[in-house]
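Input: a single structure, listed below in structure tokens.
Every protein chain except one is present and positioned as in the full complex.
A and B label the chains in the order they appear, each numbered from 1.
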Amino acid sequence: MKRNLKYNLVWLLIAVVGWILINVLEGVGIIDQFAETTLVLIGINIILASGLNLIIGFSGQFSLGHAGFMALGAYAAALVTQAMPTELGLALGIIIGMILAGVVALIIGIPTLRLKGDYLAIATMGAAEIIRIILINLKITNGPAGLYGLPQLASWSTVYVLVVVTTVLTVNFIHSRNGRAVMSVREDEIAAESMGINTTKFKVAAFVFGGMTAAIGGALHATYIQTIAPNDFGIMESISILIIVVMGGIGSMTGTFAAAILLGVLDMVLQSFGALRMVLYSLALILIMVFRPKGLFGTWEFSVKRLFNRKKRAKEEV
Amino acid sequence: MQILQQLINGLSLGSIYALLALGYTMVYGIIKLINFAHGDVYMLGAFWGYFMINKFHMSFWPALITAMIFCAIAGVIIEFLAYRPLRDSPRIVVLITAIGVSFLLENGMSYLFSSSPRDFPQVMDVQRYHLGSVSISNIQILILLTSIILMILLQLIVKRTRMGKAMRAVSVDPEAAQLIGINVDHTISFTFALGSALAGAAGVMIGLYYNSIDPLMGMTPGIKAFVAAVLGGIGLIPGAALGGFVIGIIETVVQALGFSAFRDAAVYAILIIILIVRPAGILGKTTREKV
Partner (left out) sequence: MSVLLEVKDLTKNFGGLAAVSNVNMHLDDNELIALIGPNGAGKTTLFNLMTGQTVPSAGSITLRTDSGVQVLNGRKPYKIADMGLARTFQNIRLFKELSVLDNVLISMTSKNKEGLVSSLFRLPAFYKTEARLVKEAMDLLKIFHMQDLADTTANNMPYGAQRRLEIVRALATKPKILFLDEPAAGMNPEETAALTATIRQIQQDFGITVLLIEHDMSLVMNVAERIYVLQYGKLLAEGTPQEIQANQAVIDAYLGGGV
């Protein structure tokens, strides 16, 4: 019990130190506006990718429609903050976006999660495209032009705090009884069902959870970048989130962080290459996958608990 | 009569999707990979046709046939460099690599030849034939006939030749195929060559039909063709052809009804409904896992 408290405190410490570090670096000018934007985009990508990793890596369901839920969060937050450009409006926008995404994920998930593998991927991709096409054709969303001039309510601190919160909640969920049940579905659906696991329920739960966190990512995107259009949330966006998950290692949260950071930094560095940027980016993508097919970290996870245990063991051996 | 007209338009558009879907489905059948770069091979075909006709003043047929050969070679090279090293990796990893290849082709072509669209040279005069109120152009007839001939050829290759037999064997069980002396690598290369050749043909024909090509032209038709392959039952050659025609017809009909803004949404909605009713596509068989 006490030990658990200790691990949790260490994690909290890491989070606080990270926040202070960024603050200091910003204060002395090492992190400029451009670098801050990169950091924020990395943070948003971490939120998006850890939700997708829960769906793909832990429940084993291949979803290719993550951008659809992101879009719902973005538009909900944009519309709410337009009407109510305050911090409360931001909070409200995020919550409404999450609820909306959760409900839509439930509606999509219940019928389609019976599908397997690539069939599921293509059905979720189709569902996300339908969401996008609806956004293009609605009046309230201002059609294909999208919404712009949104109040900037999210700062990098908001993003940082929400990265920490969603990561903690996602990791807690994975390591809970419900999380184990989710993983059993990935491992062997028939065996899981025979051990009393309601596989449909847990598949849908992971899908809804992932969809709701995607809405957080979308909401932050809208309230930080201040401009959104339906085409920001197309198939290519779903794919770029998927790339982070696979590159980091399917089923590794540590890997998701590492891949989001690596790709974010790569993108920043490549900015100076102009037209060659995307060519180099795609080459890097191919090379990383060919030479590290298990992802950057495989399924390895960074764990404070293990770190402590190793130290303890080392001490005992001495 | 209006319906008949839409049917004709839908069939000629659908035959392009079908040609592309065949490539997806053959590759999927043999190595279970969604070859995301397939739509971009089709773009390469269109560009090849463009340069052959413009620079070398080829007529339609030589341009079409050289584009097929060029794309076949491109497909084999892509498989050899990007997918073969990952033969034993999880499928999702190969999928991401395929996405990388797709990005590379799109951005590489944009870098080399600029991303702005260019007019495809019109190698033949458009003629329209009228049968009552139904009208059909010579290009539509050409596309439809060429596609059907290519599909028949493909069917003959798969069903009647040694290589076709090897393809079917590898798709059922690569290890067993290897044991009975089939060269799996060659068979997979051959499959990529066939599929890519069809994509090349589709690229030249779409250039002629829409009169405009650009480096990103493969993206949307690529995804549509993949949807077509899944709709028909992925891995099944007749399924891909059927799926292509179904999607072509849905698109033209929805457009004709005045809902062009929702054209793609209708395609996806019908896809989802069909998959819920038939989880392995229209022609696919749902296999139950043995306990």
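Here is the rule we go by: contacts are C-beta pairs under 8 Å (C-beta built on N, C-alpha and C of every residue); 3 or more make two chains touch, one makes a residue touch a chain.
None of the values given here were measured: they were computed from a predicted structure.
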Task: Selected residue (touches chain absent from view) among A:Ser59, A:Asn142, A:Thr158 or A:Thr199 - done: A:Thr199
Task: Option touching the unshown chain, where A:Glu26, A:Asp188, A:Asp267 or A:Glu301 are the choices - done: A:Asp188
- [ ] Tell me where the left-out chain touches chain A, residue by residue.
- [x] 1, 4, 8, 169, 172-173, 176-181, 183-184, 187-188, 190-199, 299
Open item on the list: For chain B, which positions touch the chain that isn't shown here?
Closed with: 291
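By our rule, only the chains that are shown with their structure count from here on.
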- [ ] Flag every residue of chain A that touches chain B in the complex, lowest number first.
- [x] 56, 62, 111-112, 114-116, 118-119, 121-123, 125-127, 129-130, 133-134, 136-137, 190, 235, 239, 242-243, 246-247, 250, 275-276, 278-279, 281-283, 285-286, 289-290, 293-295
Open item on the list: Looking at the complex, which residues from chain B come into contact with chain A?
Closed with: 28, 34, 82, 85-86, 89-90, 92-93, 95-97, 99-104, 106-108, 110-111, 223, 226-227, 230, 234, 261-262, 264-265, 267-269, 271-272, 275-276, 279-281, 289, 291
